[in-house]
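Here the complex is missing a single protein chain, while all its other protein chains stay put.
Order of writing sets the labels: A, B and C. Residues in every chain begin at 1.
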Amino acid sequence: MTLPAEFHDIAKRINNWGRWGEGDEIGTLNLITDEVVRSAAGTVRSGRRVPLALPLQQDGVQTGMIPGRVNPLRTMVALNLEMFGPGTIATSDDAVTMGLQAATHWDGLTHVSHSGKIYNGRPADSVTAHGGAAFSGIEKVTTLVSRGVLLDVAAARKLDRLPGDHAVTPEDLEAAEELAGTTVRAGDIVLVRTGQLRSYLGGDKHGYAFPSPGLSIRTPEWFHARDVAAVANDTLTFEIFPPEIENLWLPVHGLDLVEMGMLQGQNWNLEELSEACAEAGRYEFFLDATPEPFVGGAGSPVAPVAVL
Amino acid sequence: MTLPAEFHDIAKRINNWGRWGEGDEIGTLNLITDEVVRSAAGTVRSGRRVPLALPLQQDGVQTGMIPGRVNPLRTMVALNLEMFGPGTIATSDDAVTMGLQAATHWDGLTHVSHSGKIYNGRPADSVTAHGGAAFSGIEKVTTLVSRGVLLDVAAARKLDRLPGDHAVTPEDLEAAEELAGTTVRAGDIVLVRTGQLRSYLGGDKHGYAFPSPGLSIRTPEWFHARDVAAVANDTLTFEIFPPEIENLWLPVHGLDLVEMGMLQGQNWNLEELSEACAEAGRYEFFLDATPEPFVGGAGSPVAPVAVL
Amino acid sequence: MTLPAEFHDIAKRINNWGRWGEGDEIGTLNLITDEVVRSAAGTVRSGRRVPLALPLQQDGVQTGMIPGRVNPLRTMVALNLEMFGPGTIATSDDAVTMGLQAATHWDGLTHVSHSGKIYNGRPADSVTAHGGAAFSGIEKVTTLVSRGVLLDVAAARKLDRLPGDHAVTPEDLEAAEELAGTTVRAGDIVLVRTGQLRSYLGGDKHGYAFPSPGLSIRTPEWFHARDVAAVANDTLTFEIFPPEIENLWLPVHGLDLVEMGMLQGQNWNLEELSEACAEAGRYEFFLDATPEPFVGGAGSPVAPVAVL
Partner (left out) sequence: MTLPAEFHDIAKRINNWGRWGEGDEIGTLNLITDEVVRSAAGTVRSGRRVPLALPLQQDGVQTGMIPGRVNPLRTMVALNLEMFGPGTIATSDDAVTMGLQAATHWDGLTHVSHSGKIYNGRPADSVTAHGGAAFSGIEKVTTLVSRGVLLDVAAARKLDRLPGDHAVTPEDLEAAEELAGTTVRAGDIVLVRTGQLRSYLGGDKHGYAFPSPGLSIRTPEWFHARDVAAVANDTLTFEIFPPEIENLWLPVHGLDLVEMGMLQGQNWNLEELSEACAEAGRYEFFLDATPEPFVGGAGSPVAPVAVL
């Protein structure tokens, strides 16, 4: 099997390899300049902070469908331990085992490869079992702060939740932009709300996973045209799943991560943010979504905060 | 053994139990109001972002001295895996096992107890092996964003690194405040630089761990007087270690976490920030240091970012 | 809630506290003498070996119903790594995270407590989060080798699998003993086959877990009378589940582990053994089922081997 012409055509139009130099490892994050961040700080009006991460717990979004992507198992390694003798200050420590892509997370640029390549044309086998990603590991994203824009596609369509077979198109994004009252611009982090997370929040993990609305194969070109820095949403799969085109699996991943070099975020909780933006009548905010710097990581959990 | 009168005297003066209600679980983070955050956003001048986390890797700061506090072991659970057949988009996933207090982290309020109590007078045994912290788990800190102030004690003393037996006193903090040109105020996150991390960065893990400069038992009163929201520094132990008073182990932990209900941060990398502040001639900045929301957690790794 | 009189009556009759001294930590394993083992070696006729462990894998018997009892996640930490330079011998290493009670395992004597006590009358809180079991940790079982006897209750009833509500009684054990053509005696390890594992082997994990046939509350007295060293079976819960007596949960665990000090094994695969014994017309064999010596462990995975 090879990827169809349709995929390669889009790939050609949005390819960013070499755009920031042969040595580049962070792709579209280069679009976040000091100026962009300064301006993002200017969007803060009320000082209200909205957290966007799901709680990290055994009862997380993973169902076992994706082998190895295990929900967090946090255990105590010390529990009120009087390390220095009876009656002294006691300590409690914990440890965790978890999949880096298990909860609210960023896909790193090496999370997918196609045709033997990762972002910037490097060989896929530069990612190894022992060292992880030699290039574009998630630790190269030292900070991820910019203007955030919520594109509330579900709200723009006056739905709580998009249907499971709804591919979010550029037209959807523009309708949400209109609702937002702002235009997406270079260096923005775009958050696309489908409402799909409500399935999980309502107790239906399997319904959350599949079938799922998500981004259409037509969106990478739109994000490329706007020079977006990164995109996240409130689904497990990011893109519509099962896919729009038969047997073309995860095309948006291939286009965003490999061709454009743009991080993708999944399982973000955009419910409170949706309400907060609606209340404020503003859909732009200061956003910090810096991943944990796992050396060689193909991704990382993240606890993003929007400041309105 | 019981804690000495000296400890209890200070404890009485700084105790915040009940200050934000019997049900409170976040202590001094209550001091971060919308107004504080709005004002913090106003400190952004250049848009320069400085990351404060150490890379997460096997070769981390832990030496095995503290049982169970294991350096991160990140492994690939999928590596260019063509899950949907040959020639399809391939995925790479990873998983990690790590101590939550192993790297750059926040101590949660339940990280220590004394005399059978945690913050707000709750019983220490409300922290359990299975559920972790029933109260004041780190997930209750949904966001941690405020004005950050760097108190560069090493620089104020014109030292690269404070000596291993140097207890950072209120006088040190005030000298650093003078260098900073700003006064620490309610809701601030204070970062205290000792330069101790240079030992680790220079390859000496054991020298980094011990002996270590750190905060004096006299500092909790100072932080309490200023109504600081949280304090972090660039050492393994946070407070001076071995302690100032013989056989009084971890008194600052007991005072900050249990009595005041104030988060402590350790192993923060303040080296680049020190340079950035010196260059800018400004020691205040917008700081996001939101922990990962581990349910019941006694702490969490954090990837803090200062925006200048 | 307290445990009913019925439980305490049996407990009294089978209690072994002090039987092997106040300092004892291994309970009925004391019954395995050199003489018993010598005689067990004499049961070997053909030299046929039958493995009794399930494969250790992500797709194991756990369903997530029991929090923290996670199926094994094995990952590569090195993969054909030419550690000493290109063209040298390459190494592949792996690491695992798993629940010690997740797969084919022994419950250690500290796996349960009741009324604040563990085996030999020690306080339940002698098991701690940091050190695990101070007494009777699984590492105290340095070897577990004896005569094994298969009591094939399903076969004796001419069933593939006992119904989900079938409590295995002393009468069942005696019928199986008759089929086996041997009498259970002091120091034996008894393997009780219900056939329940066939649900899991057939792909039905939930059906395997619940409802499940298993040992009746009447069996501990039978095992006590025979002075059995240890008992294992082919179910997730060991005893019938849901329980025979309303609201009396896990009574067999309490009786076997706490009162008698007798190890219990679960999730053992007795299918091939059932056939091998039937073919040989003999139900006794040499059995090694030594647990991994996890210091302080409340249990351990085990890879038992029967030698016929």
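Just so we're on the same page, a contact is a pair of C-beta atoms (placed from the backbone, for glycine too) under 8 Å apart; a residue touches a chain by one contact, two chains touch by 3 or more.
As the structure is a computational prediction, the values presented were derived from the model and not from experiment.
> Sort by label and list the shown chains the missing chain touches.
Every shown chain touched by the left-out chain: A, B, C.
> Among C:P67, C:G121, C:P163 or C:G181, which one is in touch with the chain left out?
Spelled out, the listed residue whose C-beta touches the missing chain is C:P67.
> Identify the residue among C:I10, C:V61 or C:A129 that touches the chain left out of the display.
Only one listed residue reaches the unshown chain, and that is C:A129.
> What residue numbers in subunit C mark contact with the hidden partner chain?
The missing chain touches subunit C at positions 1-3, 33-42, 44-51, 53-57, 66-70, 72, 74-80, 83-102, 110-114, 124-125, 127-129, 132-133, 139, 142-143, 145, 247, 249-251, 253-254, 286, 288, 290-299, 301, 303, 305, 307.
> Which subunit B residues would touch the chain omitted from the figure, given the whole complex?
Looking at subunit B, the ones touching the missing chain are residues 58-59, 64, 67-68, 70, 73, 75-79, 81, 92, 97, 128-130.
> Given the full complex, what residues of subunit A touch the hidden partner chain?
67-68, 73, 75-77, 79, 95, 97, 129-130
We adopt the following convention: only the chains that are shown with their structure count from here on.
> Based on which chains are in contact, what kind of graph results: line, ring, star, complete or other?
Drawn as a graph, the chains make a fully connected set, so complete.
> Going by the contact rule already set, what residues in subunit C reach two or more other chains?
67-68, 73, 75-77, 79, 97, 129-130
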